[in-house]
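Every protein chain but one is kept in place in this view of the complex.
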Amino acid sequence: MNNEPHIASAFDRDLEAIQAMIVRMAGLVETSLLQAAEALETRDEELADTVREGDKVIDDLELQINTEAARMIALRAPAASDLRTALSVIKIAASLERCGDYTKNLAKRSNVLAQLSPVGGSTGSIRRIAKAVQLQLAGAIDAYIKRDYDMAVEVRNRDKDIDQMYNALFREFLTHMMEDPRNITACMHLHFIAKNIERLGDHATGIAEQVIYLITGHLPEESRPKGSLPSSATKK
Amino acid sequence: MTNDAKATFTSIKNPDARTKKRNAAEKRFRAYGLLAVAVSVVALLFLLSSIWTKGSGAFYQTYLTVPVTMSAEKLDPKGNRDPDEMKKVTTIGYSKLIAQNLIDQLAVNGLDTSNVSDKNIAKLLSSESAATLRNQVLADPKLVGQTQIFTFLASGRIDGYFKGRVTMESAALDNNTSPAQLVIADEMKNIGILSIKFNWKFLSAPDASELRPEAAGLGVAILGSAYMMLVVLGLALPLGVAASIYLEEFATKNRWTDVIEVNVSNLAAVPSIVFGILGLAIFINIGGLPQSASIVGGLVLTLMTLPTVIISTRASLQAVPPSIRDGALAVGASKMQSVFHHVLPLAMPGIMTGTIIGVARALGETAPLLLIGMVAFVRDFPASPPSGFFDPATALPVQVYQWTQRADPAFTERASGAIIVLLGFLLVLNSVAIFLRSRFERRW
Partner (left out) sequence: MNNMIFLERNVQVEKNKIAAQGVQVFYGENHALKDVNVDILDKTVTAFIGPSGCGKSTFLRCLNRMNDTIAGCRIVGDIRLDGEDIYEAAVDPVQLRAKVGMVFQKPNPFPKSIYDNVAYGPKIHGLSRSKAELDEIVETSLRRAALWNEVKDRLHAGAIGLSGGQQQRLCIARAIATGPEVLLMDEPCSALDPIATAQVEQLIDELRSRYSVVIVTHSMQQAARVSQRTAFFHMGNLVEYGETGHIFTNPSDPRTESYITGRIG
């Protein structure tokens, strides 16, 4: 990839500006994910509300990024890697906005769960999967900043670990629900939370794939390594 | 869907009938062009060679080297070396002195001069020689009493003998010479009294009378032509360039400027003799300037050259691209500044070329000069400028004309020699024009 500056320095300034916005947006998403997971574990309603407010900022950033990317395409007529930068920025922003929505949902459900009695150990598992996904997201954005192909491929491959963690959580909640039917409501919420976090992880993988597109010019051909079991698996 | 038949294959290797006809026509056209060029070149070579063969003789002249004792009794009877007194001794006295010295010299060398009278021996010398010696002695009276070796011109017929104009047969029929004289001349050549040398006097001496073709020179003509060229350059160049700049850059383009432009172009084609009539009427009759003066000739030729200068200056100015003018104006130059700082320097090579070509043309003009009286026989050199412009003079082409009118065949040789000199000057001027053009040509 070309690291030389453009002859027109204004073009470089525009590119840096939109990439800076993506990095900021990703930072906000990571922070709100970790905060939401903490709010769930500590049953902190105020923190959860902060996360929910914060989603507005993330949504506005997506609009701003779209406007700026459209403006850059209209005014600069970018080509080759510059064009792929503009296109991938739009897609990554959309992914990050969805991620923001998921964390908002997480915060909302954690408020609900705070009213119910806790289910043993489950929030710890949630925290662990949340942390893993946050690292995925951080890794994907890092690969984007550094234009690092290997890092992006690694993120993509690690997605199956997330899937496996989700499967484990799925079985755990099933167990809790079978043990005590009074847990069902809470476990259903927890399950949705886990599902959302797993989807967030998929988005992070999508971002990594955009990075691969940005670097090589085409999306990775082989399908993602998957770790999900058929949903009908039951534990004896 | 119609199915077109397979396109017929036309080969590009064999030309068709139309192409062949066209090729033949083009070949013929090229042949005509080549033929025209060949004819021109042959004609030019013929002209040049005939001029050269006729005229090259003028640059060599026959001289006699004689030691002359300037005896005081003959030249200065009163003995006080007073030039005014010595003037009383005319050229006849001097010519007798020289002739005597020549006869003595021949006797010393053992030539048999029995069959030729003394008078005829004297006739071997040019009649110019006495005048030359007298002028020298009067200028320097100290020469009286001394013996010095002098080089004198041989007479026209003797000179003609060595150049092939005069033969023994024609000498027998000639009043001015005889075969016996020619024989003596041959013997003088053998012993070294007679020699043929390069004739610098051809370029420096003034014109001579009909009887003395050997002494005739182009000095006055060259000076007259030079003065006229100075006048032409001094007047036509500034006037023409200024007028052209005004017409091209500053004047508003309306009907009046169109009329002026058409008239200037037409003036360039007017026959030159018309300018002569104009010069006669205005400069001599109304203006009262002296006839035959170089200033009048110069003024007439200026009038003739002015349209050429104006036209070539206009063409040079138009050749300067408008982007240069725009660039100057955009930087805040006024119209005058843009013309004088930018356009004029770029147009200068073209202007100079046009001017030199105009001057070269003026150098060769005869007709107008005839009308203003520069045909006179002028023996005295015009003085140095500025008063010299008002002295009578003659010009190179006019001198050629005059010499061709004279009977003596030696003048034909002189005339051809003068043509060679004239062509030489034209060649130099044109070479300067080419050099200037190539040296200062700029790409923009």
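Labels A and B are assigned to the chains in the order they are written; within every chain, residues are numbered from 1.
Convention: contacts are C-beta pairs under 8 Å (C-beta built on N, C-alpha and C of every residue); 3 or more make two chains touch, one makes a residue touch a chain.
Here the structure is a predicted model, which is why all the values come from computation and not from measurement.
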Chain not shown: contacting residue from A:Arg71, A:Arg182 or A:Lys226: A:Arg71
Residue in contact with the excluded chain [from B:Leu75, B:Val264, B:Ala328 or B:Met374]: B:Ala328
Selected from B:Leu346, B:Leu370, B:Ile420 or B:Leu436 as touching the chain missing from the view: B:Leu346
Sites on chain A contacted by the missing partner chain, in the whole complex: 6-11, 13, 17, 20-21, 24, 60, 64, 70-71, 74-77
Contact footprint on chain B, counting only the chain that is left out: 252-253, 321, 323-334, 337, 341-342, 346, 442-444
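Operating definition for what follows: only the chains that are shown with their structure count from here on.
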Centroid distance [mean C-alpha coordinates] between chain B and chain A, Å: 103
